[in-house]
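Here it is, the structure, as structure tokens.
A protein chain is absent from this complex, but the other protein chains hold their places.
Moving on, here comes chain A:
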Amino acid sequence: MSRYFTEEHEWIDVEDEIATVGITDYAQEQLGDIVFVELPVEGATFDKGDDAAVVESVKAASDVYAPISGEVVEANGALEDEPALVNSDAEEDGWFFKLRITDASELEGLMNEAAYKKFVASL
């Protein structure tokens, strides 16, 4: 399994053709206390860059983009009852949705963990 990052502060775990997507620990810290998460429905298809989910904190509502194109195979229903999971465990239990990847070549150009850390340090 390999983990990728985007400049929009999302992480993507890729295992075979399934990508698990969430927001990074840096993102949850910037957003503050998360109070609501709107997830995509199973079967929805997204092009890379489409709005796929919404995350709302006490400060603001933000879109979560589909980091790559694909079809939603599962959404993390636990977030609907307990959005705080995004704060407490953004990069594991606080995942948002899983996509069946339609074009694996889109993963090229995403950052690895070291590159993302460098990116965050530059902000």
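Criterion: contacts are C-beta pairs under 8 Å (C-beta built on N, C-alpha and C of every residue); 3 or more make two chains touch, one makes a residue touch a chain; residues count from 1.
Heads up, the rule we're going with is that contacts and distances are computed from a predicted model.
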TODO: Between "Acetophenone carboxylase gamma subunit", "Sugar ABC transporter permease", "Molybdopterin-dependent oxidoreductase" or "glycine dehydrogenase (aminomethyl-transferring)", choose the name on the UniProt record of the chain that's been left out.
DONE: "glycine dehydrogenase (aminomethyl-transferring)"
Task: Which of A:I18, A:V35 or A:V54 contacts the chain that the document leaves out - done: A:V35
Open item on the list: One chain is left out of this view; which of A:I18, A:A44 or A:A84 touches it in the full complex?
Closed with: A:A84
Task: Positions on chain A contacted by the hidden chain, ascending - done: 33, 35-36, 56, 58-60, 83-84
